[in-house]
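Encoded as structure tokens, here's the structure I'll be asking about.
One protein chain omitted, others in place.
Right, subunit A next:
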């Protein structure tokens, strides 16, 4: 990734120069699927209404997917806007809500905005710019978190900064693995050619990207098209979200295993897919190894206490006993590289004014919480368990 950054940084900078000057405004529809989103959907719709894009070229379709809260009543007040269309259907999952709307869309571009995400005024223009290249079939945005404050949110904030960096680099390599729910925009032709969204283990945004790669449809990233999304605020909700994502990735990777290590799928098949799977398993191995070492240390200390009681001489410092194994130096190099990528992500996301404490929280905590959903995702995949939304 860093090699790609150093290789492409000039051209990436150049992309930013005239990103707002569009040759034309293609007709676009944004679908907002909602299920019990009464608290955030108003802000989502208002952000769409504020988009700097000709009104007659922009349609908004809000689909209430059988919400059991007040969502329908909340969205009904937007019925007076001519560019907004309201639809209601029994609950069937996000992909059914998207397909329900897709069935009647005839615009050149179509996209989705999750009802807990918000766009900036110029986000759509910065995305549409990339469609001026005729072979671009989908454009993903740069996703940031909506006002992160708690530690759990700050840890995710750094993760999203890394995500912004990775997605841009993967975009230049034609290897983006997901077209996320918050404001990925497609040519309508994608759905006409490849068919509608699938349930795809409740990760329809991953599956459509896999399907596009299978057909050699190009996905790029507009790194300055910002979308903010509401982050899970508790460990439990974060765990559930990530379990769905990673489990969904593994299930889709199995469904599309024929793309792995196939040169004709380029960097996606040769690098992205294998690297993602290997990184899941290596993270599990590393954590298993660390836990094993920790247990061994605790056991050793307990033997010491059993033998001679509590040690009385704790502080004897000698550089000789400083760990100098290869793994330590590799870890230091990897941490420095990770920090470099986070910093680049922050510069792209214009998030440099925040205190760097979020990076400290990330380095200290991320490795402790990630293995839980990685392990369960592998476990669920091996046992063919169903992936659930909530």
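Miscellaneous remarks
Just so we're on the same page, a contact is a pair of C-beta atoms (placed from the backbone, for glycine too) under 8 Å apart; a residue touches a chain by one contact, two chains touch by 3 or more; residues count from 1.
Heads up, the rule we're going with is that contacts and distances are computed from a predicted model.
Per UniProt, the protein behind the absent chain is "Thioredoxin domain-containing protein"; the candidates were "Imidazole glycerol phosphate synthase subunit HisH", "Thioredoxin domain-containing protein", "Integration host factor subunit alpha" or "3-isopropylmalate dehydratase large subunit". From the options A:78, A:160 or A:268, the residue with contact to the unseen chain in the full assembly is A:268. The chain that is not drawn here is touched, among residues A:213, A:244 or A:346, by A:213.
For subunit A, the residues touching the absent chain in the complete assembly are 3-4, 7, 173-174, 213, 216, 263-271, 300, 303-304, 306-308, 311-313, 316, 320-321, 323-326, 328-330, 333.
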